[in-house]
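Below: one structure in structure tokens.
Missing here is one protein chain; the remaining ones are kept as they sit in the complex.
Then we have chain A:
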Amino acid sequence: MGPVLAGVLQLLALTGALALVHIPLGNHLARVYSGGRHWRVERWIYRAIGADPDAEMRWPAYLRGVLAFSAAGVLFLYLLQRLQGVLPGSLGFASVPPAQAFNTAVSFVTNTNWQSYYGEQTMGHVVQTAGLAVQNFVSAAVGMAVAVALVRGFARSERSGELGNFWTDLVRGITRVLVPLATVAAIVLAARGVIQNFSGIHEVGQFTGGSQQWNGGAVASQEAIKELGTNGGGYFNANSAHPFENPTPFTNLFEIFLILVIPFSLPRAFGLLVGSVRQGYAILAAMAAIWAGFAALMMWTEFAHHGPALEAAGGALEGKEVRFGIGGSSIFAVSTTLTSTGAVDSFHSSFTGLGGGITLLGMMLGEIAPGGVGSGLYGMLVMAVVAVFLAGLMVGRTPEYLGKKIGPREIKLAALYILITPALVLVGTALSVALPTPPHSALNSGAHGFSEVLYAFTSAANNNGSAFAGLNADTDWFNTATGLAMLFGRFLPMVFVLALAGSLGEQRPVAVTAGTLRTEKPLFTGVLVGAVLIVTGLTFFPALALGPLAEGLA
């Protein structure tokens, strides 16, 4: 069997596994967010918070919960890093400097996991396990909560504008979804060789004599939620390329599966919650079509290995591990950038020019195919609102989606959602290239150097976290600028999504007539994919032409 066929079979096996698991998991997600009894441990947590888990919130209250919880997260994680030097269980590592601690705190709370630090020399056990890994759980749960609030805006018909309770959605996402799944996944990973211990830095003998110093760490428990919550922040600098994070071809495919499983299950949950599973599958089909298309393109360009260095080597293996090969690395790269994960099992900067462009484009689509945990679903639903609007313009009818009218207020909120991230990306990149010193951070020159900066802001504003890692991002400029891009790129879209949810929740549903656009049909899936590609293409084409396209076509 050749490597191309093996790569295609891995893609098919992954698709098969997702097809099997998304049904029970989608059903479970729909149940979790549909009321029912509270568990005892959940009631303890609600009591600690001082929240009534059954109180309904309108969108401003829901948003205040999101913002207060996230602000507390940034503050706590910042302090934890700043105090590391005096915390026990920190391997004696020094405190993290202020700009980097700010960047990292924001990065993990916004589900980005951009890392301007080297994990193995910077973060001790306490910060990794009780700080960073905690945000891996809770930032994912916040994403799901906001997505569910939007779905309730569509689903509810009593015109109250009530969207559920943020604290209940947050806690249940953790206790009933993320913790059980992550526990199983972490044990599977540890069984295959991912390390899980709390040892200090220790010497390990080497074959030709001498020894090496190694970190211990609770890596399997962090790796599981890092993928499952589409976070992506590696315990080690090499992330999922490190043998202790991703030791075998099986763990590689398993980690890709973990990245994709919740985002690909949420559309089914959405369909169940709005009372039509087929509506969910129309969304799922759009996500799956883009993901599969990107994966095929990536394999094609990486196996073809154009580019002077890769041709000299005889294959695109720079930055890739032998055990994963080009097929496994391509699938990982596409899955991590089409979600908001940003974990890497191979280094995107050394991909072919077009391969690097595909990772960039994946993030630029807004990470909606299938996207981050929760953020993928709400991002795709906003695009569905836009697609319905475009289709409505063509036939001259007031657009509606799932029985709710898409009026001026709704379309303005959707437009703001779509504009905010590109604005952050393009302004941040332009400033970094125009200012005198930031360009010195680029490792490569010319088109690829530009791509490094464009990649950094695309990754930050879309909350991805992967990098063209040649860029030295540990400068005050990049720590601050990408930190702000991450904050605004996460929370402004959430403001617009929740406002949209509130606006939809205040409407009485309209009856389906012969003139209604049937959004559960394949035609609509096609319109949706078209809308996603056209909106992104028009926004980013000039920037892409200066970077990866110039490199790939040279």
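Just so we're on the same page, a residue touches a chain if its C-beta (ideal position, glycine included) is under 8 Å from a C-beta of that chain, and two chains touch if they have at least 3 such contacts; residues count from 1.
One rule holds in what follows: contacts and distances are computed from a predicted model.
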Report summary line: Answer for the undisplayed chain, UniProt naming, from "Oxidoreductase", "Cbb3-type cytochrome c oxidase subunit", "Potassium-transporting ATPase KdpC subunit" or "ABC-type glycerol-3-phosphate transport system permease component", is "Potassium-transporting ATPase KdpC subunit"
Query raised in the report: Of A:Ile49, A:Ala292 or A:Ala430, which residue touches the hidden chain?
Result: A:Ile49
Report summary line: Of the candidates A:Leu9, A:Ile23, A:Leu435 or A:Ala545, the residue in contact with the absent chain is A:Leu9
